[in-house]
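Of the protein chains in this complex, all but one are displayed in their positions.
The chains carry the letters A, B, C and D, assigned in the order they are written, with residues numbered from 1 in each.
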Amino acid sequence: MQKGPASPEIKAKILEYLAKVQKAKSRDVAVAIGEKKGDVDNAVKELTAEDLVEYLYITTTYICLKGKVQTPNG
Amino acid sequence: MAAKLDQGPPNYKEMLPPIILDNYGKWKYHEIPRSGVLKHVSESGAALFSVRVATPRLVSIDFIRDVCALADEFCDGFLRWTTRNNIEFLLSDEAKVNPLIETLVAKGFAVGGTGAAISNIIHTQGWVHCHTPATDASGVVKAVMDDLYEYFESMKLPAKLKMGLACCLNMCGSTHCSDIGIVGVHRTPPRIDHDKIRKGTEIPSLVASCPTGAIRPDPKNKSVVVNEEKCMYCGNCYTMSPAMEIYDARNDGIAILIGGKVSNARSAPSFSRMVIPFLPNNAPRWPEVTEAIRAILELWIANADKGERLGEWVERIGWERFFALSGLPFSDMLIDDYIFARETFRTGAAFKY
Amino acid sequence: MAAKLDQGPPNYKEMLPPIILDNYGKWKYHEIPRSGVLKHVSESGAALFSVRVATPRLVSIDFIRDVCALADEFCDGFLRWTTRNNIEFLLSDEAKVNPLIETLVAKGFAVGGTGAAISNIIHTQGWVHCHTPATDASGVVKAVMDDLYEYFESMKLPAKLKMGLACCLNMCGSTHCSDIGIVGVHRTPPRIDHDKIRKGTEIPSLVASCPTGAIRPDPKNKSVVVNEEKCMYCGNCYTMSPAMEIYDARNDGIAILIGGKVSNARSAPSFSRMVIPFLPNNAPRWPEVTEAIRAILELWIANADKGERLGEWVERIGWERFFALSGLPFSDMLIDDYIFARETFRTGAAFKY
Amino acid sequence: MTEKKTPLLDELEKGKWPSFVTEIKRAAVKSAASAELLQVLERSYEERRGHWKHGGIVGVRGYGGGVIGRYVDEPETYPNIAEFHTVRINQPSGFFYNTKTLRTICDLWEKHGSGLTNMHGSTGDIILLGCKTEHIQPIFDDYSEAGFDLGGSGSCLRTTNCCVGPGRCEYACYDTLEACYNITNEFMDELHRPMWPYKSKIKFSGCANDCTGAIARSDISVIGTWRDTIRIDQDAVKEYAANKFPIQSQVCDKCPTGCLTYNNETQELAVIAEDCTRCHHCINLMPKAIQAGKEKGATILVGGKSTIVQSAFMSSVVIPFMKMDVEDDFEEFKDTVRRIWEWWDENGKTRERIGETIFRLGMGKFLREAEIPIVPQQVFRPRANPYVFWAQEDLDKSGTALDGTAL
Partner (left out) sequence: MTEKKTPLLDELEKGKWPSFVTEIKRAAVKSAASAELLQVLERSYEERRGHWKHGGIVGVRGYGGGVIGRYVDEPETYPNIAEFHTVRINQPSGFFYNTKTLRTICDLWEKHGSGLTNMHGSTGDIILLGCKTEHIQPIFDDYSEAGFDLGGSGSCLRTTNCCVGPGRCEYACYDTLEACYNITNEFMDELHRPMWPYKSKIKFSGCANDCTGAIARSDISVIGTWRDTIRIDQDAVKEYAANKFPIQSQVCDKCPTGCLTYNNETQELAVIAEDCTRCHHCINLMPKAIQAGKEKGATILVGGKSTIVQSAFMSSVVIPFMKMDVEDDFEEFKDTVRRIWEWWDENGKTRERIGETIFRLGMGKFLREAEIPIVPQQVFRPRANPYVFWAQEDLDKSGTALDGTAL
């Protein structure tokens, strides 16, 4: 994955895309928004630190907008 | 104060006793003066004694505190765990070894697991914490190790015996390369709660979660169907959705695989192979499982050459001979029919009876 | 007269000499008094002498008639072929053995192929008669056997050496389990003649003819397209339609596989393994091929234990060592990437350099 | 005959190994087709490519195989080999001949074809190499009259084949010659009328040496063996010892199971019977002293084939020991093979050899459905994965309500 500050445009595109789906693999996000996967991963790192996006581990790790996917008892 | 991100694990250097810091990388040889004790001698002549003690792995903080008290008393506050969930007390003072062992024995600790012994069984969560187990982990381990305790505290086996237990096909216990592997197996496909699926499950992810592609969407029903011929009962779909109940109290149980190893000594690492496809979950003490394992173990003890791991012995005599000697039934369930099956077929006319 | 349907092959009983009829199934042991001669002794004490003579397999009727004349003179009119295209003259009279051999030698026949020798090379049609060959068969065999003739007429190898040649991947010569296998290989996908396809080819059959599913219909074009990534250059499509030219004079050639066997003696039957992915079709005498084979052979002779087949030797020393000793380049082409590749990967940390 | 030059091929008349070029030239003296073959072949040597096309149906009435159609790619230049088909004649068991039979073969072939043959094809047939379409039926008629029949081609039982067996070999554990003959005759329909997904081959080897290469080359491999223990003649052992034969190093040390011990003092050999895998090594080295046990028969293995599609397969054991008795007319074998073919015919895809069908659908399923008893001898080792398919009807389904309550 890339290092250093992430591109604000990519971050915006990721949020926009994640709003449309329940959850997604970062590779699929990269393909969908036409960016390099490494850049998307880097942007996601910042978005999670900003509490906008979270990782979701069910058999594999997805990303989704914070709070979008419910817990079983929730 | 905010948490520090990415600071990494504690530095092991702070955890090393002075004798290790002084002799780091300079160990010359070791001896096993008695079962449960390793003596490592450095080029400098310094000797480090490790006293190995079993744990149930699932321990309370009070257990750890007890252990800490002993380590403070005998080991200047240093100890370690092994890759097999045993504790090793690290002593630089030989004079303290026997007192430590006496104290340990008095407190009911199990000392052993070195050399040609059974060590702790690598195992997993089971009914204690996981969602897809086909059996318990800690309970089976307890039952088996109680039964085989003599081989933990002595060193009278032909060679080391490494056991692993996993409570489902995910095989977190890495039983696939163990001398004896105990694997929890479901035997029935998931039971689908269509209402639950309609309420909450994202169907594409559910479909994708099945490793064998056994789950198809059923748009009419707004649910899914399972192709039972393709299902190998792994429970991955239950991980994705609680609507796919996989446990089945009457049909869950245990399979036994044997003969794997990972060391490169003598023979290449090898997979364990299934010899018993199913034994029932006869909790709390799984007598069928303990008996089956003891029988295999005793056959090995009686027949193996010195230094021969279980799998090395079976490979030497031939699996067909192992079945003859053990009296275990051989059935089509034991014949591979998965991706790499071909290499298991006997492409030759030479064999025993 | 109308032909008799389904009368089956001629009855072998009519082809057996009296000594065989008398001692059928009663043979006790055999000796190899000299290269090319087998002496089989019966429980009755009777001795049958077989004199083995090479053939080019592709023979004229006049050759067969010559042979018949000899068989009449020395063998009461009885002889046989071996499973490896040699002739065996069957003599019940020991006194005739040497005279026969002298006559054979005088006429230029090659006597040998018994015991620890190279026998005839099992081979196929090549440019003589087949439509998909990537090399000739008989010509390569002639070149190789001329070069290795000394090992046919003597018995000084470590063990038997069984060679096979197939002129394309169909492997009619069954080179896949030979000590040394010579395989004709195309290296380029078929060249499609779209006009020809439009004129005469039934496209569904053409699509179905490809073993790897590399051919797709191209309805727009009324033809087909080949997915070059999937094509392994077998030429099966050319069998279905002459519009799929597969030969490619500049790129066709020969691959060498070694170390296979089929007997169960000592070790289980095993596949041959590729050690040279390509040598050019340097007709008429394929010097690169004969040199490569001789080099492998001499390495084996110099290093193998007595009685050790080529593959048994390589397995004992390790393939990595074979490459080091032979100086043959190792490349990704030799690493399996097909269905059963996994078992060829070195899942262990022990190896030589 | 035209006297065209063949400088490249002429190179292949040099050297000590018998030359196929010489043979083609001999045939060319009498056959215009063979003469043209020489020309085409010389061209192939120049251009390094073949000149043949496959194709079309060339056959005889009532049969579906036995002939391979071949056409030269430039019929105008080579009119005599415009058609140049192969006829496969089923060889006698063990490739045994009397000269009369051989001469008949030659005479008929001189009359009808190129005068070139392969003795034998790689499957076992007498290969008559090169004739015109119009000659095929007459060829068959003439050969038939003379007592011959066609071999197989296409998706049928191919020409069977066997080792010399009891005809000349002390190792034969069953009568390979008779088995091959008898069983071939039993399956005439299967041989002559291709009706299966693909080809199927049977080879009969009298012992574990497998001199027909059955395990690699036949879908059904019949390999002689015995059920009891090797027999050792201690007197003969002493003779080997007297002749300074290295019994310890060559025989005992190379016994794969280490079950043979040689006592240097008593000069006696001993075997641990239950450890011997009947690999045949010791017998090969000391045929005068060691022989097979008394209870003889064969191991039946299934699935051998060469490379195309799924890789080469070797046959693998399905029946460790079967009696192969002439007296019983090989009935058990025939029955078994019928069940095996039936299963394959039912389940195999087009162009799928039985080994591939078994691999695709599972050995267990195959054995179950072909009603073959399941024994550990069928595998080198059991499965390494836990993916057992459980027949659901055998399980206790009484407690599996969705909510987990017992029913």
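By definition in this document, a residue touches a chain if its C-beta (ideal position, glycine included) is under 8 Å from a C-beta of that chain, and two chains touch if they have at least 3 such contacts.
No experiment lies behind these values; they were computed from the predicted model shown.
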{"item": "Interface residues of chain B (partner: the chain not displayed)", "value": "1-12, 14-16, 20, 24-25, 27-30, 38, 40, 48, 50, 54-65, 67-68, 71-72, 77-83, 85, 90, 108-110, 122-124, 126-133, 136, 138-139, 141-143, 145-146, 149, 152, 166, 169-174, 176-177, 208, 211-212, 234, 236, 238-239, 242, 247-249, 252, 260, 262-267, 269, 271, 281, 283-285, 306-307, 338-340"}
{"item": "Residues of chain A (touch criterion as defined above) contacting the omitted chain", "value": "1, 3, 25-27, 37, 41, 44-45, 48-49, 51, 54-61, 63-64, 69-74"}
{"item": "Residues of chain D in contact with the chain not shown", "value": "47, 49, 307, 311-312, 384-387, 404"}
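One rule holds for everything that comes next: only the chains that are shown with their structure count from here on.
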{"item": "For chain A paired with chain C, centre-to-centre distance based on mean C-alpha positions, whole Å", "value": "60"}
{"item": "Interchain centroid distance [CA atoms averaged], chain A/chain B, Å", "value": "36"}
{"item": "Multi-chain contact sites of chain B, meaning residues that touch two or more partners", "value": "340, 342-343, 347-350"}
{"item": "Sites on chain A at which at least two other chains make contact", "value": "none"}
